[in-house]
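The other protein chains are all here in position, but one chain of the complex has been omitted.
Labels for the chains are A, B and C, by order of writing; each one numbers its residues from 1.
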Amino acid sequence: MSAGAAQRTRAPFGVRSLRLSGRSEHGAYVVLRATDLDGPPPQPGQFYMLRTSRHWGAGTGERPFLPRAFSVLRATPGGSGLELEFLIEAVGPGTERLAELHEGEGLTVLGPLGAGFKPPRTGHRPVLVGGGVGIAPLAIWQDELQPAPFAAVVLLGFRDAEHAAGAELLSGAQVATDDGSVGHCGLVTDLLDAELDAGPPAEVYACGPPPMLEAVRRLCVERAAPAQLALEAGMACGFGACFGCVVPTARGLIRLCLEGPVLDAGALTDETFSVPAMGHSG
Amino acid sequence: MSAGAAQRTRAPFGVRSLRLSGRSEHGAYVVLRATDLDGPPPQPGQFYMLRTSRHWGAGTGERPFLPRAFSVLRATPGGSGLELEFLIEAVGPGTERLAELHEGEGLTVLGPLGAGFKPPRTGHRPVLVGGGVGIAPLAIWQDELQPAPFAAVVLLGFRDAEHAAGAELLSGAQVATDDGSVGHCGLVTDLLDAELDAGPPAEVYACGPPPMLEAVRRLCVERAAPAQLALEAGMACGFGACFGCVVPTARGLIRLCLEGPVLDAGALTDETFSVPAMGHSG
Amino acid sequence: MSTLFCGLELEHPVINASGTFDAIAAQRVFGDALHESFPFSAFVSKTVTLEPRQGNPAPRLWELPAGLLNSIGLPNKGLEGYLEQDLPALAALPVPLIVNVMGFTREQVGKLISTFARRGEVAAMELNVSCPNVETGLIMGADPEEVSRLLTLVRPLTDKPLIVKLTPNATDPAAVAVAAQDAGADAVSLINTIRGMALRPGTDQPWLGGGTGGVSGPAVRAIAASQINSVRAAVSIPIVGMGGVASGADALELLDAGATLVAVGTESFRDPIAGARVAAELDVLRARTPFSGAS
Partner (left out) sequence: MSTLFCGLELEHPVINASGTFDAIAAQRVFGDALHESFPFSAFVSKTVTLEPRQGNPAPRLWELPAGLLNSIGLPNKGLEGYLEQDLPALAALPVPLIVNVMGFTREQVGKLISTFARRGEVAAMELNVSCPNVETGLIMGADPEEVSRLLTLVRPLTDKPLIVKLTPNATDPAAVAVAAQDAGADAVSLINTIRGMALRPGTDQPWLGGGTGGVSGPAVRAIAASQINSVRAAVSIPIVGMGGVASGADALELLDAGATLVAVGTESFRDPIAGARVAAELDVLRARTPFSGAS
């Protein structure tokens, strides 16, 4: 088995329809909670393909049609099963439809999929860097990381205050906003830059829009800090069937749904983030 | 202007979204009520093209896509506009979606469309014959018909008791059911047959499944009773644009949405009801 | 957003697709409002043939995922009937009139073209060589040489703009477009409907009275965009783009693919004023991205 095997929980074969057990709003974001009776606990950084069990389609441009990929935000054992949480930013017909789902309605899921985060190397302190809705996989990762020997440092960047409301989903986060309305005025990579200078060697975990990930990658290469980046790509299937989600890496084009979404920064190249992307907001 | 002009109220140009002000169930049928702020009062026998304002699509077979035709069941002046009512039997993806609409949600309508019923000739008593969901246009017609010199006779046929619950939407109806669970065990045309023998000459108004309309037509030809039949055909547009809704008549193929849906029985031929139809249930 | 097309100055770049809007019927249904807010910047008639046609037997429609399958079969009153009964009413519309014609022989097409050439009410003609419901349409329009021979005969018969409507049911629509351009067409329009079929559920018999039919609507838009793009690369004459346009964004995509005008077809069935909505949405989008789809 490969080194990444531990970060991959296998998915039940086929979609299953879960009941939405909760829905909450956090500024620009919606958190959906659904009860998973049959699924195994996911690894932090893994994702699910989601769609609403009814009326998935007929939105703007007669879409959505395919399911959409979402990082697991949290997974906690509940009374009747696993409580899965997802963080949704409505940016198009699929996310809009998901964001309007009501408690009690059905959420059709496939997952957990992909490979998640690997634990920090010995002696390295975890530094979590999130941008926008990319904070999602960092929440479950913060939950699972041991507080000792190092508590995780959490650095989050957002566009404005409305988005920065998402920071409440993690604990002890330092925040940067583009418009300075909350925290540091500027980029979250400014915070990372400073953080890399402070204390023992860092292992960086990052998820966010492509320009942010590219900046994190460059910074970590410069500082020789190991980094694991959770990427995005347009996905049709999520389980390696369509060959659609490729990203350029040092090993050539790889299927992100299968080999990622978490990839070592060292495996990436200058081209990785040059592909027209899903358009995440920071 | 042609003789039928009076039975045609012109529609506002373009669809409008109405708010659903009520929804009730009557056995196998659902009645939707919506407040029409801008539309003119329809003529009995006219119809509307309906769709839900949201999530019209993505049902069984990735349909519906086009709007669906519905006879107006009733139109009554309300506090803030006209209260339009429609009778829905869920038989496929479009009617299923409409039938699940909730109060307060949007109903997108185009109409009133087509030409409705003409008043009975002098000295003729109106006999209304409905089958299944075809009772809809007869309800508004019964409301509008003068009680003198003749009260309308209402004969309704249904499959079973669940469907016969729809009879409560008209007053004083005689009912026939296929399974004999309510009223006469047999066809509504049995009732019509008897009714044509009783009293002064009848003018028949009928709406229902093609075999019923064909039986009514033959009966009325035999008895030389004038009859106005409200037909159905698959429609894409409802306003004469697609040339899709043709039915064979003595004048050749005519667009039902434009020349009908109410047609004089005398204009029809043996072929009229031979076209694979929408599959109304009796 | 006024648009110049083959010498016609149109108020905006959105017209109707032939056979998807009957302005005379619409006036009966909607009254004067039709003229007051006419949704298209030019009106294209349903295909006119020399002789009257009943069209195909019912049923003529089958709903598809995000689309429509039809086999209408080109019912029309024939040339005489059109001239007498329809032309006066269509000439009164507030926009230029484009007459769509089709013939079963080159001579028939010639007769139609030369007749309309003499009518001042007619601003331009669209030549339907692409209807998948009628034998000839398919064959003429799929073969560059057929189109070339046809145009050579009929092009000299009129000074009015002549638009050749291409069939998508061809291995290489761009080659047909080149043949049309070389033989003097002023513009091409595409796509017509794509040949499709539905079976009566649970049987091996076709649902449609006409057997096969043509697919239209959002389901075909990406196919239309591709064909428009490849025709754009092959010819320099203007293109009327159509196929699944339901919004300003869709219209912009076909314009960006290479069209000068876009036509709205099936979407008008869902809303008779769809054309006006598409034009308005397009206006907003173009104001946002000023470099895009400039006419």
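Here is the rule we go by: contacts are C-beta pairs under 8 Å (C-beta built on N, C-alpha and C of every residue); 3 or more make two chains touch, one makes a residue touch a chain.
Note that the coordinates shown come from a computational prediction; the quantities given were computed from them, not determined experimentally.
Of the candidate positions A:11, A:28 or A:202, contact with the hidden chain is made by A:11.
Of C:121, C:182, C:256 or C:281, it is C:256 that touches the chain left out of the display.
When the whole complex is considered, the residue among C:19, C:55, C:75 or C:196 that touches the unshown chain is C:196. Residues of subunit B that touch the chain left out of view are 60-62. Mapped onto subunit A, contacts with the missing chain fall at residues 8, 10-15, 51, 57, 61-67, 110, 113, 233-237, 239-248, 252-253, 255, 258, 275-276.
Residue positions on subunit C in contact with the hidden chain: 62, 64-67, 69, 142, 169-171, 194-199, 201-204, 206, 212-213, 215, 217-223, 225-227, 229, 244, 249, 252-253, 256-258, 285, 288-289, 292-293, in rising order.
Here is the rule we go by: only the chains that are shown with their structure count from here on.
When the partners of subunit A are compared with those of subunit B, the chains appearing in both lists are C. Work out the mean CA point of subunit A and of subunit B, and you get 54 Å between them. Subunit B and subunit C have Cα centroids lying 34 Å from one another. Annotation for subunit B: residues touching 2 or more other chains are 57, 62.
Counting only residues that touch two or more partner chains, subunit C has 66.
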